[in-house]
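Here the complex is missing one protein chain, while the rest keep their positions.
Chain lettering (A and B) follows the sequence in which the chains are written, and residue indices restart at 1 in each chain.
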Amino acid sequence: MLDRATPETKEQSAEAPRPVAFRGAGFTPSGSRHAGWIGLVIVIAVWQLAASTGWVNPLFLPAPSAIAVAIYKLAMSGALWQHLSWSIMRIGTGWFIGTIAGVVVGFAIGLSTMARGVGITFISALFPIPKIALLPLLILWLGIGEEPKIATIALGVFFSTAISVYSGVDAVPRNLIRMAQSFNVPFHAIVRRVIWPGALPSILAGFRITASIALLLVVSAEMIGAQYGIGAFVLQAGNLMQTDQLLAGVVILSLFGLAVGKLINLLETKLLHWR
Amino acid sequence: MDLIADHISHSFGALDVLDDVSFTVGAGEIVAIVGPSGCGKSTLLSILGGLLRPAAGAAELRGAPPADSLNPLTFVFQDFALLPWNTVEENVAFPLLHTGLSAGARRAVIDDALRRTGLTDFRATYPKQLSGGMRQRVGIARALAVRPAILLMDEPLSALDSQTRELLMEDFVRLLADGAMGAVYVTHNLEEAVRLADRVVVLSRRPGRIREIVTIPMARAERGLSDARGRLASLQGDLWSLIRKEAIDAEREVQHA
């Protein structure tokens, strides 16, 4: 049989106990809900103060109020919506085409030995080419309509997507694939039910990057004879040295980027709830 | 249906892991494979289950599998191999989706497998939310759902703590008690081997050769009784004396490598 022991208490000893010093502090940064916004507000306030007291030349750094006025005027004239809708069309179409192609090629590279050999070589060779350097060629091939603009964005999105998809496919645990094979699950079902969901986290992380790439490239794309578009607007403001307009365009682009980021967050919580 | 290891040899590059391994698992029989670490136990199981092509020899079947078996050779994995994006129920359903079973029949099979493993209340849970023991129960339920003739169990308890191991071992004994299913049970734990197996295949250190095949001279049903403890412990001791020297040599070798 087991004997029962009585728990000791500190009163049983004459010597006074001293606490063990806590030494586990720090190294656990946690996100604060409001800190980011407070920081942003302070930066804008200081910026506004610097501009309105004349510390900085408004030409070099227009005041936030001037940028707000520029955006307001743009919105009131209706031009903002025209610029936005053109850009959204280009970004959306380019991103969609680039993503579809990237996912297909990424899966091919992740699943087929031959595609891997050819694909990785091509991607490594072509990915680092600045798309902007190809603009004259794109114009020669595709003219100056919407095609080269969409192609610029699609190209940028394609490479990044293909890379994140095939590394996502590579990262699917092999033991899950072996498990599926051990149950005689057919190839297409393994791709659909094991590899696709397994690669999805890295594909969605890729989307986050490619969405930014698409936003970056809309400025390059709209170099090609665009009359409307946020990128064209930013370019024109830069050409004309209208720095308040320039920053207004930049603010709109970054707001757009924030919105897309939120959208991807939503998508992640919806699709990756199991994590 | 018998499962036959016919002169199986295998190597990974220059590293020979299995050397001329032959034995037969009869219908309803439980064969444990033990041996020092790195002796190729898991490799042997992969070959037996058709997941790995041996360098020489072959894994063979003799006799027809039970008529209602959907997957005669079914694995239970050490790391459970559950799909983290699927619920318990979906994980159990996974191997059934491509078997041509009607939705109703599938539903009945799943319910039965979940009931036999005590998972009925957890069907909508995700693997991440479960303890290790419960996760392995999902792995077992998934295996049961396809009505295997022979379970290929690759160290199914070694990722679990000792208390959970004890509980799951009781489940295995119960599930395998009726002799409808045979099993190949790979383990480095001799206690599990003597508790569960009809015969124990003892492999030498790498490259794994058959050192001995011993029969546990005691009916499986008797081993759960309290007066069987002593005999099981002495059987375990006999097994240990067989592989102790191999284990020491293997350990030295691993440390050198």
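Quick note on the criterion: contacts are C-beta pairs under 8 Å (C-beta built on N, C-alpha and C of every residue); 3 or more make two chains touch, one makes a residue touch a chain.
Note that contacts and distances are computed from a predicted model.
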{"item": "Options \"Acyl-CoA reductase\", \"Glutamyl-tRNA(Gln) amidotransferase subunit A\", \"L-lactate dehydrogenase complex protein LldG\" or \"ABC transporter substrate-binding protein\": UniProt name of the undisplayed chain", "value": "\"ABC transporter substrate-binding protein\""}
{"item": "Left-out chain, listing which of the shown chains it touches", "value": "A"}
{"item": "Of A:Ile44, A:Ala75, A:Ile88 or A:Leu135, the one touching the omitted chain in the full complex", "value": "A:Leu135"}
{"item": "Contact partner of the left-out chain, one of A:Leu2, A:Met76 or A:Met241", "value": "A:Met241"}
{"item": "Where the unshown chain meets subunit A, residue by residue", "value": "57-60, 135-137, 139-141, 143-145, 223-226, 232, 235-236, 238-242"}
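Criterion: only the chains that are shown with their structure count from here on.
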{"item": "In the complex, subunit B residues that touch subunit A", "value": "49-51, 71, 73-75, 77, 79, 81, 83-86, 94-95, 97-98, 126, 128, 146, 152"}
{"item": "Contacting residues of subunit A [partner subunit B, same complex]", "value": "175-176, 178-186, 189, 193-194, 197-198, 200, 272, 274-275"}
